[in-house]
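Here the complex is missing a single protein chain, while all its other protein chains stay put.
For reference, chains read A and B in written order, and residue numbers begin at 1 within each chain.
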Amino acid sequence: MSAHAYKKKNPIWDWLTTVDHKKIGILYLVSGAFFFLLGGLEAILLRVQLLYPEFDFVGAATFNQLLTMHGTTMIFLAAMPLIFGFMNAIIPLQIGARDVAFPFVNSLGFWLFSAGGILLNLGWFMGGAPDAGWTGYAPLSTTSPGNGVDFYVLGLQISGIGTLIGGINFLVTIINMRAPGMTFMRMPLFTWSSFITSGLILFAFPALTIGLALLMFDRLFGTQFFAAEAGGNPIIYEHLFWIFGHPEVYILVLPVFGMFSEIIATFARKRLFGYSAMVFATALIGFLGFMVWVHHMFTVGLGPIANSIFAVATMLIAVPTGVKIFNWLFTMWGGKVSFPTANLFAVGFIPSFVLGGMTGVMLSVPPADYQYHDSYFVVAHFHYVIVGGVVFGLFAGFYYWWPKIFGTMLNEFLGKLHFWLFFIGFHLTFFPMHFLGLMGMPRRVYTYLSGQSLDEANFAASIGAFLMGIATIIMVWNIIQTAIKGKKAGNDPWDGRTLEWAISSPAPEYNFAQTPLIRGLDAWWLEKRAGNKGMVPAEPLDDIHMPDASILPFIMSLGLFIAGLAAIYSMWVIAIGGLVLTVVGMVIRSVIDYHGYHIHKEDLPAEGGKGK
Amino acid sequence: MSTHESTEHVSEHDQSHLDIHHKIAHEKEFKQQIVSFIMMIFITMLAFVAVASDAISDSFTVIFIMILAGIQLVFQLYMFMHLSHKGHQYPAWGIFFGVFVAGTCVVALMGMIW
Partner (left out) sequence: MRAEEMSKLPANPERATLDGKNKFLGFWFFLGGETVLFASLFGVYLGLRNATNGGVTSNELFELPLVFIATMLLLTSSLTSVFATMALKTNHFKRMIGWFVVTALLGLAFLGLEIYEFNHYVHEYGHTMQSSAWGSAFYTLVGTHGAHVTAGIIWIALLIFRNMRRGMDLYTAPKFYLFALYWHFIDVVWIFIFTVVYLMGKVG
């Protein structure tokens, strides 16, 4: 065997072919961070354009492309992969598994996502980025000239397939791969919420797939789905988009709710208050998430009955969300709370997110929504939810799990500077937007007139955006510093509660030399309280089976990338060639047996000797 | 999963005993499948006849054939796809939540447009 383990691997080849969930997690995190910076840059440019009334910085056409790409990039190419990155890096460790259920599919999911992400952004260099808004509403998107929207349609389609198979992978992983004793009601909340999120991905993404496919047919093949003049109906697109789009909001926010639950409990040094209520609330939010999409379409004119039903369903979601907020507060109550950067973001999240939730309830009232609709009030609302919720959560998770993923400690001073600048910048940017919206400033318009009391608030918002930009640069600086001369992290730097802190940082290739026996909620904390140095093994030390690395996921994704790019320019021969490449990859995967290999037990480090 | 683990540890004698049980179970299943198939053919014909004949009103026909399709769905899932068998609780969750979302989709796209 040892030939395999000791064979020197070319690092680039290794990263291209890896099926190790920890490495795929890092790939997701790195590419997600890249797109986050890109989306952030787009946001800064938007705010420069809006710095002064009638300012001419980028102009209307570029502004439309920037706002479309900012939204699309942040949702699909930054938040989603960052969440998948954490899911990959952490969930198998939290449930005591050696790997995910489908390592090959996992790698395919990543490469499909990155192929789609790159394709989507190629528009910038090939005649104009998409400019029909991140929702791509027809008929604006079907009639948008140039190829911009084609990049949107095909890029999202390809990355969406990657997300879908990733979701299935995590559903099966969490159901089938849990260590002995890890019952559902002993799973850490990050795992729980990722489980629910994976379910939402599975059932929500197909609607987007169809919406995008129909859009593609209308644009490339001259079908009439959304062309009202030929009997088509653009409202169908809105339904399809939001049947996907609303669950998508919960797909983003539920995993970070899980992260907060763990971070707050860890730094309060108390078990999570109301664990089962948290699980139930998460499931309920996931379920209700499928029945509220029409609140994005209140002004479409579906009639008072439809609007009322969906308004009530929307308001209902405030209940489980409120349960969660109170549980976090009660977890801190009476705890020995400490505030490293991770917990600062977690605690800063609570008031920020509550504000976003409040405006959400305001928006859920249809008559009021007719006033707020398409104004900056909506922009303020969803940024409070997505930045105040998702981005704060991703930052919190980033500071919390960095030691486990990379084995070093981030600089806490720079981290705290990052938090405070970002926190202040965030509120400075988005709080005034509520009032801009109430004063009637429409969203998605590239400028505004002076003398309408809009100047000061817009100026403040732009300054806030710059502060967030500086904060992000500090974070990048922190990462670079840590990569160069970061202090080594121990196995358990935060005195953690869950299983991932029981093994070395970073985790070895096989995660657990022996599958651990789980004896309760907060498994690692229980063992520590019982005076044990490590987890109790559930099996004797034995050879460990590992999956084979493969280049096929990369090749299959490359095939779809080529097919997508060629389809945009109607070069059908090349497009079919790309598809054939993908299918050939699938056939090879199906025909050749992959038996994996074994790490022999003699080559495993002695028990207890894993720590640094 | 549990069936497999329990069969793995039984003795030779029990194994043959189990095999006989399996055989009987399979013969029973075979009959059930044939009956299901005949039922499905019958239901399909019923649907076509209902549409082809002028005796039944249009609005009733639509409801009638939709119910028939629903029955066929149940036959496929429970008989042909063995959803009733042991170890299918997660698949059942998956498919039925899918059906639920599918239902909302269809209602929205069909009814909530103008």
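In this section, a residue touches a chain if its C-beta (ideal position, glycine included) is under 8 Å from a C-beta of that chain, and two chains touch if they have at least 3 such contacts.
What you see is a predicted model; the values in this text were computed from it and never measured.
**Q** Out of A:Ile168, A:Ile251 or A:Leu410, which touches the unshown chain?
**A** Answering carefully, the residue with contact to the hidden chain is A:Ile168.
**Q** Identify the residue among A:Gly96, A:Pro206, A:Pro366 or A:Pro432 that touches the chain left out of the display.
**A** Selected residue, touching the omitted chain: A:Pro206.
**Q** Identify the residues of chain B touching the omitted chain, counting contacts across the whole complex.
**A** 1, 3-4, 7-8, 15, 18, 22-23, 26, 29-30, 33, 37, 40-41, 44, 47-48, 50-52, 58, 61-62, 65-66, 68-69, 72-73, 76-77, 79-82, 87, 90-91, 94-95, 97-99, 101-103, 105-110, 113
**Q** Could you pull out which residues of chain A are in touch with the chain that's been left out?
**A** 101-102, 105, 164, 168-169, 171-172, 175-177, 202-207, 209-211, 213-214, 217-218, 221-225, 227, 230-233, 236, 239-240, 243, 587, 590-591, 593
The definition used in the following text is that only the chains that are shown with their structure count from here on.
**Q** State, to the nearest whole Å, the distance from the C-alpha centre of chain A to the C-alpha centre of chain B.
**A** Between these chains, centre-to-centre, one finds 37 Å.
**Q** List the residues on chain B that touch chain A in their complex, please.
**A** 90, 94, 97-98, 100-101, 104-105, 108-109, 112-114
**Q** Which of the residues in chain A come into contact with chain B in the complex?
**A** Against chain B, chain A makes touches at 171, 175, 199, 202-204, 207, 233, 235-236, 239-240, 243, 290-291, 293-294, 301-302, 306.
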